[in-house]
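Below is the structure I would like to discuss, written out as structure tokens.
Apart from one protein chain that is not included, each protein chain of the complex appears where it belongs.
Every chain is named by a letter (A, B and C) in the order it is written, and numbering of its residues begins at 1.
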Amino acid sequence: MSDTATAQASQRDAPDPPPRSGRRPARIRFARLRDLVLVPAIVGIAVIGQLVSPVFLNRDNLINILQTMSEIALLVLAQTLVLVAGRMDLSLESTFGLAPGIAAWLTVAAGAGHGLGVLSGVWSVPITLLVGVLVGAANAVLIVRFGLNGFIVTLGMLIVLRGLLTGISGGQTFFGLPSSMMYLGTAVWLGLPASVWLCLALFAVGIVVLGYTRFGRALYAIGGNADAARAAGIRVERVLTIVLIVASVLAALGGLLLSGRLASVAAAQGNGYIFTVFAAAVIGGVSLNGGKGTVFGAFTGILLLYLIQNVLTLASVPAQWIGALNGAIILIALVLSRITSGKAQD
Amino acid sequence: MSDTATAQASQRDAPDPPPRSGRRPARIRFARLRDLVLVPAIVGIAVIGQLVSPVFLNRDNLINILQTMSEIALLVLAQTLVLVAGRMDLSLESTFGLAPGIAAWLTVAAGAGHGLGVLSGVWSVPITLLVGVLVGAANAVLIVRFGLNGFIVTLGMLIVLRGLLTGISGGQTFFGLPSSMMYLGTAVWLGLPASVWLCLALFAVGIVVLGYTRFGRALYAIGGNADAARAAGIRVERVLTIVLIVASVLAALGGLLLSGRLASVAAAQGNGYIFTVFAAAVIGGVSLNGGKGTVFGAFTGILLLYLIQNVLTLASVPAQWIGALNGAIILIALVLSRITSGKAQD
Amino acid sequence: ACGDSGGAGASADGKPLVGVDYPRSDTDFWNSYIKYTPQFAGELGIDLKTTNSQNDVAKLTANVQTFISQGVKGVAMAPQDTAAVAPTLQQLEAKKIPVVTVDTRPDTGNVFMVVRADNRAYGEKACQFLGAKLNGAGKVVMLQGGLDSINGRDRTEAFNDCMKKNYPNITVFGEATNWDGAVASQKLQTRLTEHPDIKGVYMQSSFALAGTKQLLKQRGLLVPPADPKHVFVVSNDGIPQELKDIAAGEIDATVSQPADLYAKYALSYVKDAIDGKTFQPGPTDHDSTIIQVRPGLLEDQLQAPLVTADGATYGGVPSVKSDDKSLWGNNLS
């Protein structure tokens, strides 16, 4: 969606600072200035949080926040890749439920956990990821091969996949998952939940791939101007296929983490997440028009949203007013951070 | 979101047939060939519907379909206007609930209906529409004046407004609405529900405005290329402000119709509708990139979705498989209609 | 409360700190519960921390983490996904924080007490009432809740089972509505068009109340019970509007799900747990029975009476009159 009407010319990112002289070894910068737009808002929320409750800055509470956001953060990462390439994938939220759902269905014993129990539990993780690959490939065939509109395809896919999960589960929750399915969602490595490590690591990989590889830059090029990218020799179809598959696999992985943490797969797992996912990415500076935004920015986006949630929870805001407050804070945070960063947006 | 990667050059709409020679009297064409893409799918669904249940083509059943879709159709109309102008308004779904919600809150007697009862019932309709105007104006100020990203603003607005409704209602449903609020949602004119008349009339107006007025042309121009529109003297800011306000008022009106039909305003009224709204518009050929699509197309989009729903209900599909089937049918209908229309999409 | 031992969880005045998670805030039933909770906390001398998990078990889990960080001594929750709470319950158990679940019973894991009413009984009561009113023949529509809700499923299954067994000549059209009034109205409208001779409606929740009435009214079917065109409507929850409608003859019955007692006993059991009390299966002092549903899991099954205009007995199910002062819906301030 283009919000290009207002003062195009003034909307560009401010140019980088002038080059420093001298040679430096190749190094990786995780964030550039324009990615830090949300930092003031995050700091602001943190300060308010600490005022609201001394628990806020507790190590435990901070870990909680990171852990609770880790699964959806993978969806945000996935969507960021797709958005940068100028597409969108709505079906991610249903892959997030369906992938572990199918794994549970096939591996959980019939009877109590109402699975089919036709496969041994060790297959559950490979199956989860495989479902991710298949969904991504199906999207890619319809969008890249047949040239169908990506929004429509993935919307249809979203409904189909969500429906499939309801179908195979009869709307019920799968529990009694095989232990291999639970591992990543529950393990603790060096005092931090494995899912937090995994999430941070994947974001770091995302930052490097998007900023420092030809593949990553090809995504920006395609999102910025697919014709020009093609003219520059980028294999647009192949890159798009890969990114759609990778995104679905990330979604499947995210779903696996959540299933592990909740020791179950609910028929509604992931429902409605796509909204938050888009919000986080866009708030974090990723453009719905493609070609713009960074993985680091997207991370600050989802972090901000979860910090706000946490602070509201700690504040024991009356249940009916949480929604309004949540929205108001998001709006204010955005307005402030965009105003302080001094530029109109697109 | 641009799905431009695949073979740009081949994606353009086929040029219209060459102008027929000779003079034709001025008349309004409600649909042009490219708007009729969904018609085969609609016919297909109708045939299946009739096979599934002889009730399907009953006058009553068809009226039901039109009536149940009439309220959300107004949201689709509203979103279509906004999309054509190159923006999107997520907050429409919450305006749909909040506008009649505030009217009910102010006019329903305290006590049983837990309203405030501070205003007489005759005010309820004006208040509903006024809330629409205010929400639209707030969106316009943030987006058009301050140049904030429309997706983010309206997303924030969506959460705030939804939260506000929960807040003022305490999460409860407003019952016992004043009769003026119920009128449009319940009245029957010439054997058809008033809401159906209203909906059809507003779509007709939409077709005329978008196709045959300066204002409508301006929307396409702004959505297609805002700079060029500005350079042609179109007052981009003003047009956008107007369209955002009109859209919100349409949403408020839609909400009023539903409240009337259900004789109540639930705290969750409208929740999740925006998804269906986007789906209908995009399926109906409206582009998320702005500048493309027609009101008639959007109408066929929402009609298709509701026909599918109706057929599935009549077919008594097992509840757990309704979702999957619904999605599959949508996907197939789209793929088929796009393939038969013989062009890739953007 | 970070890092401090001992004193945590009890405020200066010595009141125990209890966390209550509300499952959602956008429905009439749960909002009554939300209103009652602080009221009973006051009466019981409890300090409250409250959260709202908005029907999302992942949020519930996060909220419970927050409770733990804040040092609560006990937790009351109403997990709408009864399987997925298991790890959360384990964690609370490990921290020795007692839990009372309201409205739902966890599929696995231990809690101190389950406070709920028998949702299967709701379905059965509705079935018996409709069966009796229709004299065992005709068509009824069941507007179900969400497929993913244990309560919804219990109500659906019990209603279907009871109909099959006792009233085989009644045809039931079950419609999934996802607890959404607009969807419910849409499906009912389709069914009424298809089968104009539908004589009964069972709504599994008060969400569908206004829309259903409005639809019947539009079709001229909202007529007194004596009229042969009358369609019998049974609702569920017992919110004030339902009671009013029963008295007015617009709907015929509801099952009063005790929002007040849910709040009251959830909190009082949490307090009892903190105080170290224990319970055994058997009748309670408040007209209910504690049953052991599985080893280590006790459930206080509160009364959820059928409410009708006349307070008569239907198909063996006794009912109370809609103006009965014992109904929570008649006592809301």
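Definition applied: a contact is a pair of C-beta atoms (placed from the backbone, for glycine too) under 8 Å apart; a residue touches a chain by one contact, two chains touch by 3 or more.
Everything below uses one rule, namely that contacts and distances are computed from a predicted model.
J.: Hey, which one's the missing chain according to UniProt: "Simple sugar transport system ATP-binding protein", "Phosphoribosylformylglycinamidine synthase subunit PurS", "Sarcosine oxidase subunit gamma" or "Amino acid/amide ABC transporter membrane protein 1, HAAT family"?
T.: "Simple sugar transport system ATP-binding protein"
J.: Out of A:I234, A:L250 or A:L314, point to the residue that touches the absent chain in the complete complex.
T.: Considering all chains, including the one not shown, the answer is A:I234.
J.: Given that one chain is not shown, which residue among B:L98, B:L129, B:I234 or B:A266 touches it?
T.: B:I234
J.: If the hidden chain were put back, which of A:F174, A:Y220 or A:F278 would touch it?
T.: Looking across A:F174, A:Y220 or A:F278, the contact with the absent chain belongs to A:Y220.
J.: Which parts of subunit A face the unshown chain closely enough to count as touching?
T.: For subunit A, the residues touching the absent chain are 9, 12-13, 15-16, 18-19, 23-26, 28, 208, 211-214, 217-218, 220-221, 223-225, 227-235, 237, 291-292.
J.: On subunit B, where is the contact patch with the chain that was removed from view?
T.: Contact residues on subunit B toward the absent chain are 9, 12-16, 18-19, 23-24, 26, 208, 212-218, 220-221, 224-225, 227-235, 291-292.
Note that in this section only the chains that are shown with their structure count from here on.
J.: Quick check for the class: compute each chain's Cα centroid; which one is farthest from the centroid of subunit B?
T.: Farthest chain from subunit B, going by C-alpha centroids: C.
J.: Would you kindly tell me how far, in whole Å, the mean C-alpha position of subunit B lies from that of subunit A?
T.: 29
J.: Find every residue in subunit C that makes contact with two or more other chains and list them.
T.: In subunit C, the residues touching two or more other chains are 25, 31, 34, 147.
J.: Any chance you could list the residues of subunit B touching two or more other chains?
T.: 166, 170-171, 319-320, 322
J.: Report the residues of subunit C in contact with subunit B in the complex, numbered from low to high.
T.: Its residues touching subunit B are 24-28, 30-31, 34-35, 144, 147, 173-176, 180-182, 185-187, 189-191, 193-194, 206-207, 209-211, 213-214, 217-218, 239-241, 244.
J.: Would you pull the subunit C residues touching subunit A in the complex into a rising list?
T.: 1-3, 22, 25, 31, 34, 48-52, 56-59, 61-63, 65-66, 68-70, 81-88, 107-108, 146-148, 153
J.: Please output the residues of subunit B touching subunit A within their complex, sorted ascending.
T.: Checking each residue of subunit B against subunit A gives 1-8, 11, 83, 86-88, 142-144, 146-153, 155-164, 166-167, 169-171, 222-223, 226-227, 230, 236-237, 240, 272, 275, 278-279, 282-283, 288-290, 319-328, 330-331, 334-335, 338-339, 344-346.
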